[in-house]
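Every protein chain but one is kept in place in this view of the complex.
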Amino acid sequence: MSRTLLTGNGAAAWGARLAHADYIPAFPITPQTEIIETLAQWIDTGQMDSRLVTLESEHSMITAAGGAAATGVRVFSATSSQGLLYAMEMLYTVAGWRTPFVLVNVSRGLSAPITLEADHNDVMAARDCGFLQLHCATCQEVLDNTLIAYRLAEDERVRLPVIVNLDGFYLSFTREPVIIPDPQETTAFVGPFNPASIHFRASAPESQAVAVLGGAPYSYFRYELHLAAQNALSVYDEIRAEFRETFGRDYPAVDAYHAEDAELVFVMLGSFATKARAAVDQLREAGWSIGLVQPHLLRPFPEPLLQQLLAGKRGVAVIDQNLSMGKGGVLHTELAAALYGHPDAPPVLASFIGGLGGRDITAEEFFEIARVLRDAVSAGRAPLPRLLYTRDELLEIRKLQAVAHVERKELGKTT
Amino acid sequence: MYRIRFHGRGGQGMKTASRILGSAFFEAGYEVQDAPRYGAERRGAPIFAYVRAAREPINERGIIQHPDLVIVADDTLVPVPASGVLAGVSACTVLLINSTEAADVWQHRLNISGPIITLPVAAEVEDRADLPYIGATCAGAAAQLIGVIPQQALIHAIETELGGLGSAVVERNLENALAAYELVAPHHGLASEGAAPHAQDYERPDWADLPLETARISAPTIYAAANSIEVRTGLWRTLRPVIDYSRCNRCWWVCSTFCPDGAIAVSADGQPQIDYDHCKGCMVCVAQCPPHAIAAIPEHQAQAEESQLAGTTGDPP
Partner (left out) sequence: MTDTTTRFRRMKDLPSTHLLGTGTPMCAGCGGLEALHEIYDVLGEKTVFVNAAGCMTLLSVYPFTPFRGSWLYTAMASAPAGAQGIRDALDILREKKGLPPEEDLEVVVLTGDGAAYGMGLSATSGAMERDLDFIYICYDNEGYGNTGQQYSGATPHAARTATSKGAHGFAGYKKDLFSIWAAHRPAYVATVIGSEPLDLARKIETARSLKGPRMIISLAPCPTGWDYDPRDSVDIGKLAVKTGVWPLKEYRDGRVLHTKVPHERLPVEEYLKKQGRFAHLFEPERDETLLDELQAKVDVYWSSVELQGG
């Protein structure tokens, strides 16, 4: 075991190395590329016994990943943003094959306009495909969750691919102290890949991923996939407990920080949740009864745990780093569905959209969200959804629009 | 928590600086977060990197808004607004500038009340993009100004971060870092830990409601041609090509043809003219000029001469 400074990308590469991934289909994309560069270097210098192949697209990369997993080897891959979307057809497809492997996604905003910096719209777009999703808030979690993800993916009660998500820049390029566990312990924890029925062999012909005709058999296969994904919730808890006992670090499906006795709660995913944690500390110091609820697992959606943790709260502010066009924040929507009709559901469920395309969320904004939430609780009604965007930022875009020769008379007025 | 920002140009090793300081903090028993800020990470263009360090786990993330210490590897960046050197600098912020000019000159010029210290490393080199070991130098000075990093931790950090480049490189970086460490020793511990923002008394964000606007203006479309000339990429330049017209033989404008940026215009009589607002200082023209009529002059020197001629001091070109 050693504690060292690692970027989120470095931690992801360590996860793949400690899990003894046999095969790494790859394709470069910012801000993920450092992961495959690191793995390629380890393979080239003999530090890792694996095969890395660069495909000609992410669509092909995921096809090769699924093909190799379907043949019975342990597969790791990584992508981001446009790459994840380019692979989208195959994400659905290989999940339907029921092939277990781990895909690290380094979250980055989606085009258009094309950008390099982080938000969660890419990984949210993949939420219905059958991949399970683990969301990381620190570089340590990236390494640990990659190990956990292999256990979860390969468990015969689940057998589905898993996405481990980390935020571009805020984790991918940021170094933090990370414990690299003892390889003997990680090898024992992850265990060898037992492909069981997953193989292509001359002596045992198999036709995998065949077509169906008719809705009834189709419904069966698809719903079974859904049940397997849901089943991953209890399997995850077992694996998490074993991980905690072995390594002393705990990743509950939903993390609660000062949430038990809080009247108000922030709900957030990913690395910015640590900023919410810092804000909770400051607010508590100032006398606020506030906490943070932070899902690690987005798929399967840990509904019972969220219902339990949010029961009896007076107000909840969901801060989404994503935007479903024409609807709003995805996590807010999913949480509303989970809480609807629940006897102790919080009366105020407020929606905030922030951190799109790498836009920061400042400490002051967390304080202000708390204030807006408290006022809404007093007034007894949820506030309108709010984009975290300041008047100065609007003035700044007005300047850019002037350069782009947008005519002033067409511009709207802010309220 | 310590919050430190390094500012430099692409190629000057600000990522290395942040990593050396991060490792040194870590070595000294601190929790650490260090990161470069990528973007236009082109040689010569302004970039920055940052380090947070604390005794407790760090929950803050992203760009440092209120730095305790700002280190500037290249003083020509200070007056460039796009470099953001002075963003969030308050009376509590220590400013370390690598500059041939004295601290009180900067104090007066920038009109800020916080302490300014200069590090006269820049004097030795012509091309600021090639400031040797400047990353290690900046990290060494920063370690001393922070005051909680023992020399041994700094040495170990440099060995850790640069060990892969061979012992000769490590040796030279160590020399420079330790020299800087010694040089600012009188200011030991000058930079102190900043406080966390207060939830009781904070500046409320001035949120705006976005108005609905037509697609014509709210789509990312530019209704203009070649307006990129408004971007002054001349600020990236650390070397300036200067044409000696007595040697220029009015050839088939080799310099103008090969200039990747199209920043050399040719007059009707065949005389080339360099557009210094946009010349990035690549020196292709210097390399290609058949009669060797273009010389490379250090940009900071050229600017100093210009301001002397203009009778002012230190304003950007």
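Each chain carries a letter (A and B) given by its place in the written order, and its residues are counted from 1.
Criterion: a residue touches a chain if its C-beta (ideal position, glycine included) is under 8 Å from a C-beta of that chain, and two chains touch if they have at least 3 such contacts.
Not measured: the values here are computed from a predicted model.
A.B. asks: Give me the visible chains that the unshown chain touches, in label order.
C.D. replies: Result for the missing chain's touching partners among shown chains: A.
A.B. asks: Taking the full complex into account, find the residue in A:Asp44, A:Glu89 or A:Glu396 that is in contact with the omitted chain.
C.D. replies: Checking each option in A:Asp44, A:Glu89 or A:Glu396, the one touching the absent chain turns out to be A:Glu89.
A.B. asks: Out of A:Ala112, A:Ala202, A:Met325 or A:Leu384, point to the residue that touches the absent chain in the complete complex.
C.D. replies: A:Ala202
A.B. asks: For a quick check of understanding: of A:Pro28, A:Gly72 or A:Gly357, which residue touches the chain that isn't displayed?
C.D. replies: Answering carefully, the residue with contact to the hidden chain is A:Gly72.
A.B. asks: Can you say which of A:Thr38, A:Thr63 or A:Thr186 touches the chain missing from this structure?
C.D. replies: Spelled out, the listed residue whose C-beta touches the missing chain is A:Thr63.
A.B. asks: Spell out, residue by residue, where the missing chain touches subunit A.
C.D. replies: With respect to the unshown chain, the touching residues of subunit A are 22-23, 25, 49, 51, 53, 55-57, 59-61, 63-73, 75, 89-90, 93, 97, 200-203, 205-213, 217.
As a working rule, only the chains that are shown with their structure count from here on.
A.B. asks: Flag every residue of subunit A that touches subunit B in the complex, lowest number first.
C.D. replies: 5, 112-113, 116, 169-170, 173-177, 271-272, 274-275, 277-279, 281-283, 285-286, 288, 360, 362-365, 367-368, 370-371, 386-394, 401, 403-407, 410-415
A.B. asks: Could you list, by residue number, the parts of subunit B that touch subunit A in their complex?
C.D. replies: 19, 22-23, 26, 31-36, 38-39, 58-63, 65, 196-200, 202-214, 216-217, 220-224, 227, 230
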